[in-house]
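One protein chain omitted, others in place.
Each chain carries a letter (A and B) given by its place in the written order, and its residues are counted from 1.
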Amino acid sequence: MDDYVTGVLTNIGLFSFLALSAYLLLIAGEMSFGQQAFFGVGAYSGGILTAIYGLPLPVAALVAMLLGSLCAFLVGLPTLRLRGLYFAMATLAAAEMARILFELFRFQRQIGGELVGPDGTQGFRGIRWVFERGVEPAGYLALVWGLLLIALVVFLLMERSRLGATLRAIGEDPDLARSCGISVERFKLGVAAAAGALAALGGVLFAHHNTYIEPRNFDIMLGVHSLAYALIGGLGTAFGPLLGVMVDLGVLEGSRVFQGYRMIAFGGLVAILLIFRPRGLLDEKVVHWLRARFS
Amino acid sequence: MLELERVSRHFGGVRAVDGLDLKVRDGEIVGLIGPNGSGKSTTVNLVTGLFSLTSGQIRFRGQDIAPLPTHMRLQGGIARTFQNIRLFGQLTVWQNLWVAQNSPADRAKRGFFSRWLGGQSGVRDEIVSLLEFSGLAHKQDELASNLAFGEQRRLELARAMATKPKLLLLDEPAAGMNSEEIGQLRERILKLRERGLTILLVEHVMELVMGVTDRIAVLNFGQKIAEGTPAEIQKDAAVRKAYLGGDAAAAEGGS
Partner (left out) sequence: MAKSALFLILALASLPASAQRAQAELACTPSNTDFAYHCVVRLSRGGQPLPGADVSVGADMPSMPMAHNVRPVKAKPGKAPGEYQARLDLEMLGEWAVKLRLRGPVNDQLILHYDFDEKGARPVIRSGRLPRK
């Protein structure tokens, strides 16, 4: 495997965390345009912890996930009171505020003769933990996909549980869920916090893969894509978001036919797909049919 | 069991429910009838908390429930069905009943993790018996959205029962049913009463209301215009006027 293939596969993995994060909110009935903010929180906090404080990556990742989860919870407190489009707009606004805060954020220290740390719009260079330990791209790819696999297994178990059924119930008809004695608000806050942790984990891994992050990395495009991936792949199973990422990064990358026009092709693809399959390729009906057939 | 005292709900200038007094005693089946738009469904939504009160008081088992959010009222023992069938269409029949098991008894039975993340053991028997009660055992793995109309009505009732209610609010459960299905529904309602349930039945279909209720309250323009036994109501002049004079079609048993 050359660096290119490894790079593409790693990117698919990194995007998948964000797509899963958007997916988790979508099955609970909320469309967030702001998951990129928690991705950014994870990237910045994880990067600071390894590059400035010299903590090992696993510890940094755990702390970053907690922080991402806390931020998502705090953002969720006011925004989850809103419904539908208003929630989407509020999350977008919150994420843009976060991006501007990253632009204002300066926290540099002398490490090994150079200044390391976030430097506003100049970005944050030198997140070298992975390189200093001689981890090869293939090794990092295995780490990303290993963690993704764990996340997927957790998702699949969760979806078979009563918790999973309850989240889908809330997503489909919150008033009916209330009428079944389900505390909708509490569940949605929990979901937001979990989705924040997931996005933050993706962010930590992204920062250490790229060694460099800057506020622009976490702009609205990233959030729109993560949503689109979940919606394309389908809301019937956690494999859906992965499929969505692969359709875009895998197929389009593999063919390279669209090159610079890829975003236009991607936009068209999303539009066509959502007209014919509003809940994605692997929607609930397809998943139910597959389950009945193969179990 | 349930007491409504001068309950009102206004939507702008429209008085959907206006100063309603209603009492439902333990073990009773009370019918709530009235022409379309007379405030019956609004009353159900007020009791379950989907709408908030404009004024008045609602007491359930002696406790003022107005400040409680919907899910707390349901956990407290009030369950309902909806006029236009509402089910979790992307969940299976089994899952529809599973997610409704939120009564205090169910919550006490298992620990937090086993309750949310554990399997179906421990709840299986109850769901099986609910499925049998509603004649849906053979459809348990079907998506609720794939059920036939009558089956969906039955599943709605079973879902309401899965919350282990003390008071059941049925909002037009017979709408769209043929007379054979209405007969079966009547049997089910009477069986539920034998189990000790108190029922508030909102209905247009007189065949059902007159057959199962102990008492009937009649609403018109959000106000109670009559209350009494089925026989008394049938003779009541005000009721006849409201139905035949106001909206004759509704009295003919339409939906």
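Here is the rule we go by: a residue touches a chain if its C-beta (ideal position, glycine included) is under 8 Å from a C-beta of that chain, and two chains touch if they have at least 3 such contacts.
Just so it is clear, the model here is predicted, and its values are computed rather than measured.
Novice: The complex has one chain that is not drawn here; which of the drawn chains does it touch?
Specialist: Within the full complex, the chain left out of view touches A.
Novice: Among A:53, A:86, A:107 or A:131, which one is in touch with the chain left out?
Specialist: A:131
Novice: What does the interface between subunit A and the hidden chain look like in terms of residue numbers?
Specialist: Interface residues of subunit A facing the absent chain: 3-4, 7, 11, 14-15, 106, 112-115, 120-122, 125-126, 128, 131, 134, 206, 210-212, 214, 216-217, 219, 221-222, 225, 248-249, 259-260, 262-263.
Throughout what follows, only the chains that are shown with their structure count from here on.
Novice: Distance from the CA centroid of subunit A to that of subunit B, rounded to the nearest Å?
Specialist: Chain centres of subunit A and subunit B, defined by C-alpha means, are spaced 42 Å apart.
Novice: For a test of understanding, state which residues of subunit A touch subunit B in their complex under the given definition.
Specialist: So the residues of subunit A touching subunit B come out as 157-158, 161-163, 165-166, 168-169, 172-173, 175-184, 284-285, 288, 292.
Novice: Using the touch definition from the top, list the residues of subunit B that touch subunit A in their complex.
Specialist: Listed in rising order, the residues are 48-50, 69-71, 74-75, 79-80, 82, 86-92, 95, 98-100, 102-103, 115-119, 141, 143, 159, 162-163.
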